[in-house]
Every structure is written in structure tokens, then in C-alpha cells.
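This is the structure I want to talk about, given as C-alpha cells.
Only one protein chain is missing; all other protein chains are in place.
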Amino acid sequence: MRQWELLVGEVLAPARGYVELRLEATQALEAEPGQFFMLRAGNLPDTYLPRAFSWYRQDAPRRLSFLFRVEGPGTRELARLRTGDLLQAMGPLGRGFPLPQQPIRAAILGGGVGVPPLWGLAKALLQGGSDVLALIGARAKAHIVGAKEIAALGARVLVATDDGSEGYRGPLTDLLPEEGIDAIYACGPEGMLRRVQQISLADGPPAYLALEAPMACGYGVCMGCVVERAEPPSDQGEYGRWARVCREGPVFAAQEVRL
Amino acid sequence: MRQWELLVGEVLAPARGYVELRLEATQALEAEPGQFFMLRAGNLPDTYLPRAFSWYRQDAPRRLSFLFRVEGPGTRELARLRTGDLLQAMGPLGRGFPLPQQPIRAAILGGGVGVPPLWGLAKALLQGGSDVLALIGARAKAHIVGAKEIAALGARVLVATDDGSEGYRGPLTDLLPEEGIDAIYACGPEGMLRRVQQISLADGPPAYLALEAPMACGYGVCMGCVVERAEPPSDQGEYGRWARVCREGPVFAAQEVRL
Amino acid sequence: MTGQAVSFAGLSLKNPVLTASGTFGYGREAAELYDLGLLGGVMVKGVSREPWPGNAPLRVARAPGGMLNAIGLQNPGLEHFLSTDLPFLRRYDTAVVVNVVGHDLQGFVDVVRGVTGQAGVGAVELNISCPNVADGLLFSQDPASARKLVAAARQATDLPLVVKMSPNVTDPVALGLACKEGGADALSAINTLLGMAIDLRRRAPVLGNRTGGLSGPAVKPVGLRIVFDLAAQVGLPVIGMGGIETGSDALEYIMAGASAVAVGTAVFRDPLAPPRIVRELVDELEQHGFESAAQAWAAANPAAKEAAS
Partner (left out) sequence: MTGQAVSFAGLSLKNPVLTASGTFGYGREAAELYDLGLLGGVMVKGVSREPWPGNAPLRVARAPGGMLNAIGLQNPGLEHFLSTDLPFLRRYDTAVVVNVVGHDLQGFVDVVRGVTGQAGVGAVELNISCPNVADGLLFSQDPASARKLVAAARQATDLPLVVKMSPNVTDPVALGLACKEGGADALSAINTLLGMAIDLRRRAPVLGNRTGGLSGPAVKPVGLRIVFDLAAQVGLPVIGMGGIETGSDALEYIMAGASAVAVGTAVFRDPLAPPRIVRELVDELEQHGFESAAQAWAAANPAAKEAAS
């Protein structure tokens, strides 16, 4: 991890409510799929703390993009940035998705703001020779992000929407094939992650879940972002009950956490 | 008074440490010389409160400029504005300089950030047929503001600097003619205002002083900006001891206040 | 359109947004900008029996996310209020809450009695929590004195009696309970937090009074906490304030347990903030599925939350 001053290149609006910031660094940036950055979104009264974002796309070593939905003051400030503005970032942070040693058949699931880390994941899996089925969920057609971009990498993409306005109508996990998947990677709303976890633990393939939690620091010092461990280490007493999403995560194996 | 959203036109740097913001309104702006505006300089933690500034120049009904020295967080934020940015303003506020009914021989004194209100004052006095002697003070040559601009209106201008790097070396009030002045108008550091007050009260010409005070509201509701009255009204008891710089001022006659 | 009227503690307000005492004078300046009848009510600057001079300058200073003030309750006194300020406010269709200050019990009681029976006074608010006068905190730091003062004021008036709570105490709930015992109809919270600013050039405190009261967005979390605790544990209606700038801030206070809210420091940054917040609150209520502020209050009210937890 280190601090970066990033130059805003393009600002895109890929779907309703979403913004993609394409940023440029003065040096090559290396980050694993699933890792994230803390972005300092202004210094308004309500944006004193930086905000956490997975990196989304990278088309050159010094170019990185972030994709986010406007939710509150932090994302509102980020959405105000214009070409030529500077942005402070800290990262890469956390533990990304574990990549297989050999080619596998992978299913990658992303719902809403959970889509961004899947682009880098799909790219890495495909480069390693794996077969990638990407399942992309959204509230409605107008809110779909990443599907085209991930398909362009060479992944097979299926879409589900809550209202059926595009693709399957219903939960994304319904689209998971019953057979022929060696590992599941997922990022998105808690309900979806819980379902993937159940499938995996009920004799399904191993699954890796990218979690979110409100964060203050993003690098392990505040203890603000904890998630409950499924099996606390025996030598840490009550302290070991929690893992930090920003440091031990954001990606956890399905059997590691209690959601 | 009303609220304005002003568009930043040009941003000038007329002297060391000074910035002139040339702003455009959507409607004609009318303000008296000596009146001021509260400018909302961003919303950083330290710029929650707006800041008070006298208007400086006006070359068209919808165009107004402000001239300020970078002092702290408020002026630092204002100095960051660029052409095309928007700025929130409230005004015009307060009581400006009283103008004579007939042509007079006026001396107008401004030191440092006290210069801005003199431009409009000189213009109004000259338009009324008065003869204007403008005395402009600064720390050193590099810090002189307004002298050229006020001379261009047709006033006679003399300059004094603390270090003698331009014009007279010493206090501005030394340049006041002993004879032939019908009224003095002054704005600037407290020491200078006190000296003008003394001269006026010691049988000199009437003097009008534009005061400054830290302000929260600028329109009379916080009672934060008070100055002591020389003769409190007899019917207000202890309450009458103070006058509000933002409402009863910022311009006071020399005999009205205790500096 | 959501129902905006609220009524509690004998006060009926056309909407739940008031202006906070000391940040609005007696309404004259704001009335140049908009119709005060747009407001639920006006809590006027503290009124004392005799005119008060207030503190020596400097009286205000900037603070991160807010400001410090040490005005010291400068005010023209009861007689001037009754002869000049109240008649002016009576012209507007809005509730007038008279903020009352005094150096001692009798000082408070004389003002309370003086405004009682005067047309146009909707309620009195006892300011026992001003940190900017030497004896200002006397009554807010000791429950027994607070109870005695409130009881004396209660004897002197049949107007709704509101008591303003200090955040600078260990146990605001104990104070609130004492005020309730004394006969208060409602509480208001919070007054300013005791703070200081240092002038590096002068190597000394910025304010003439050394310390001052912190207000503005910076104090909102403290205000929400105290309003929540008072509403849940004292059982009197609360007028919530501290850092309210937007309709969503107002709704946060209502969900914390406030029956109405007051806008203070925000009017320095934006003189039109009070009527704007009246409008924004209507939008926020609709957006969160409520038909009225009272309904939002009920949905989140502390008693229900206590029971559920």
C-alpha cells in the first residue's frame, strides 16, 4: 500500500446512478483482483473519512478506473470530479481473490456495486486459462453495469434483474449451474453472499466472498470494519471472534465467516 | 440584501498576496460604496461561516469585483476559485459611506485590505463633482493595490509604504494636508483609523471610518461584530453600549465609536 | 402534501421547524428576506429583566464544521421586548417562544411573569445552559437548583414551559428529570458545547471571554445523542437542535425523538435556511414514506425502540 495522487481522465456514466472514474497515476499501479483503495472524496463536513472502492478496470499500467453508485455524501463528491482534477488514494489494500493454480471452471457473481472487482477477476482467470461464467445482477435494465465489459474479455455473461427488464427475473444465484463449476467468486448484497455461502457449504464448490463494511481507515488500525469469524483461532480468546474486512478480507472463503 | 449566485469571470493577482475576483451576476447589482457582501468560501471544516468583503470595482451593472489578501482558510479557498466556478454571496450589507450633497474636497485613506471600498467611493465622489485626494498605504511596493485604478478614475493619488520602497515612508496620515480638506473617509488597520479619528475630533474635518470585525452572520442577527459606541443611547441601558459593525456600520462617523 | 402541523406540551406549531434562540435576533432582519409565517416558530434571543451588555469582543470565531460564540446574552431587556419586539413578531402567523435568562432565580421569574398574559407569546424557554455568562451554568449543573428554578417559573406562568439543556454536563437525563419534577412541559436541547480557539499570533485565546460555545454541524452527533436520551428516559417532549442544516438533519432529530426542531448557526451560512428546511423536511418525510413528522416520530420513537431492544 502507498499513497497516490491520481489525475482524473475520463468521467463516464455507464448506467443510471453509476459513475466510472478513469484515473491516471504517475507510476505503474499493481493491484490484485478484489483489492481496494481508500479514496479521499473531498473534505466537506460529511466527507472527512475516505471511502473504500474496489478497483474496476485497468487498460494500462498507469491507468486504473473505479465504478461506483452515488449513495451519500462521499460518492456524491466523487461524482463531482471532472477531467483534470486530482484525487488522493491509498492502496492497494486488503487480500484479493485467490486465483487457481490451474485452469478451472469458475462462476463469478456480482450484484449492483459488487460488479467492479469482477472485471479484474475475470481477466486474471481467463489469462490463467480458466473458463469464466459471469453472472451480473441489477435492479433493472437501466442499472446494469460491467456486463458488456466483462463479456468483451471473453467471459460468458448472464444477466438477472429484480424486475425482469433484462435477462432472468429473480435472484442471481438461480443462474448458477448445478454442475460443472469448480469455484464460485461473489461480490454484492449480503443476501446474495449468504445464499452463495449456503450453496458452497452445502457440498457445493468452494466459494470466495468479497465483503463490504463501513470503514474508517481501510488499513487495519481502527478495528471498525469487523466481520464475525466462523471459527475463531483458539489462542486469541474473545479477541479472535472478529476479522477485519480491510485486512484479513475483503475476500474471505465461504467457510471463514459468519454472515 | 439578497442572495446571489455569482459566476467567476477573471481571477487577477494585482499585488503580492492579493487576489481580485471579477464576478458576474444574472441581474444588475446595486451597492453603495462601503457596503459589503458575505461570500461563502467553500464548505471545508474551517470555512463553515461565510466571510465579509467590501465590493471593489464595478464596470457594468452585472459585474462586480472583490479584492482580498490571503489570510486564512476562507481567503485561501476564495483564492482557489477559477474562471467558470460559482460563488454564493449575500448582500449588499450594512451602511456605506455618506456622500456629500454638494461638491467637496475629500481625502480618502486606505491601507492594505482597506483599499477596496475606496474605488467605489472615489468614483461616487468624483461623479458628484468633488475633488478627491486618495492616500494609499501598503507594507511595501510589491503590496500596493488600487493606486493605479483609483488614479484612473481621476483622483489625485499619493502612496505611502512602511519601508519606503515606494512613495512616502511612514504612516499614511502624515500625508493628510493640514488645510483644504472638507471630509476624510478611511478604511484600514485600527491604528490608522484611530489616528484619523483623533485628527477629526481635534477640530479637524468630519471623518467617516469603515470598520472591520470578525462576523458570523453579516446581517445583524448574531451580535458577534460589535464595536463600542462613544455615546450610548440613553434609553437602551447597558444594551446600548454596542453597535453592530454589520448593520449600524461598517461605516461610522468618527465621533460615533470608541476604537 | 404531508401534514406538517405538530402539537405537544400545549404548543401548536404549523410545522415542526423553529429558529433557535440567539441566532435570529427578534426576527426583524430575517423578515426582510421572507415571511416569518413560513416558520413553525421563532425562539427569540434571550430576554433578561434589565438590558444586558454582553461580553467584550471578540465574540465569534471559526471552528471546524461550525463556530464559537461568546456573545454573553446581550439583549435590550424585558421592557424593550414587550414594547417593541413582541408587537413586531405578533404581525406574523408563527409561534413565539420567549427565551428567558437571568442572573438569579428572581431574574428568571420576573421575566417569565412579565411575558405571561402578553398576546402572541406561545411559550417560554428557560435558558439555564448558556456557557457564556459567569453564572450561566449554575442552574444546569445541579439538578436540585434546576428543579427549584423550574418550579418557581411554573408558579409564575401558565404558558407552556420549556427548559433548555446544556450538553456540558455528565448526566443530561438527571437534569431533565429534575426539570420535569419542577413542572417543565418540554425540554429543548442542545445549547452550545464549551470550547476554545487559540490565536497563534497573539498566543492567546481568540475570544474576549476566552471560552465560547461551539455550534453548527460539528455538534450534531452530540445533539442527537442527548435528544435521544432525553426523549427516551425523561418522558417529556423535546425540541431538538444542534447542527441542523438540511431537511434530512431535521428528520434525524425527529427520529432520535424530537417533537420539533430548531435551526441555529445554519442561518449565518444561509439566511434562508429555515424556510428551506421546512420545504426539505416535507420532501424527506415523503421520501421515507411518512405522511407527517408525527408519524416519523412514532415510527422511530425511543419508547418503541426501548421496548423492542
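Letters are used for the chains, namely A, B and C, taken in the order the chains are written, and counting of residues starts over at 1 for each.
Throughout what follows, contacts are C-beta pairs under 8 Å (C-beta built on N, C-alpha and C of every residue); 3 or more make two chains touch, one makes a residue touch a chain.
In this text the structure is predicted, and so the values were computed from the model without any measurement.
S.K.: Among C:9, C:36, C:262 or C:300, choose the residue that contacts the chain missing from this document, as touch is defined above.
M.R.: C:300
S.K.: Identify the residue among A:79, A:140, A:213 or A:253 that touches the chain left out of the display.
M.R.: Answering carefully, the residue with contact to the hidden chain is A:213.
S.K.: Tell me which of C:118, C:211, C:233 or C:292 is the one touching the absent chain.
M.R.: Answer from the full complex: C:211 touches the omitted chain.
S.K.: One chain is left out of this view; which of C:118, C:141, C:233 or C:292 touches it in the full complex?
M.R.: The missing chain is touched by C:141.
S.K.: Considering the whole complex rather than only what is displayed, give the residues of chain C touching the chain that is not shown.
M.R.: Contact residues on chain C toward the absent chain are 63-66, 68, 141, 168-171, 193-198, 200-201, 203-205, 210-212, 214, 216-222, 224-225, 228, 243, 248, 251-252, 255-256, 284, 288, 296, 299-300, 305.
S.K.: Going by the touch rule given at the top, which residues of chain A touch the chain that is not shown?
M.R.: Considering the whole complex, chain A reaches the absent chain at 1-3, 40, 45-50, 73-74, 90, 213-227, 236-242, 247.
We take it that only the chains that are shown with their structure count from here on.
S.K.: At what distance in angstrom does the C-alpha mean of chain B lie from that of chain A?
M.R.: Measuring from centre to centre gives 55 Å for this pair.
S.K.: How many angstrom lie between the centres of chain A and chain C, each centre taken as the mean Cα position?
M.R.: So the centroids are 45 Å from each other.
S.K.: Measure off the straight-line distance from the CA centroid of chain B to the CA centroid of chain C, and report it in whole Å.
M.R.: 36
S.K.: Residues of chain A that contact two or more other chains, please.
M.R.: 45, in rising order.
S.K.: What residues in chain C touch two or more of the other chains?
M.R.: In chain C, the residues touching two or more other chains are 65, 217.
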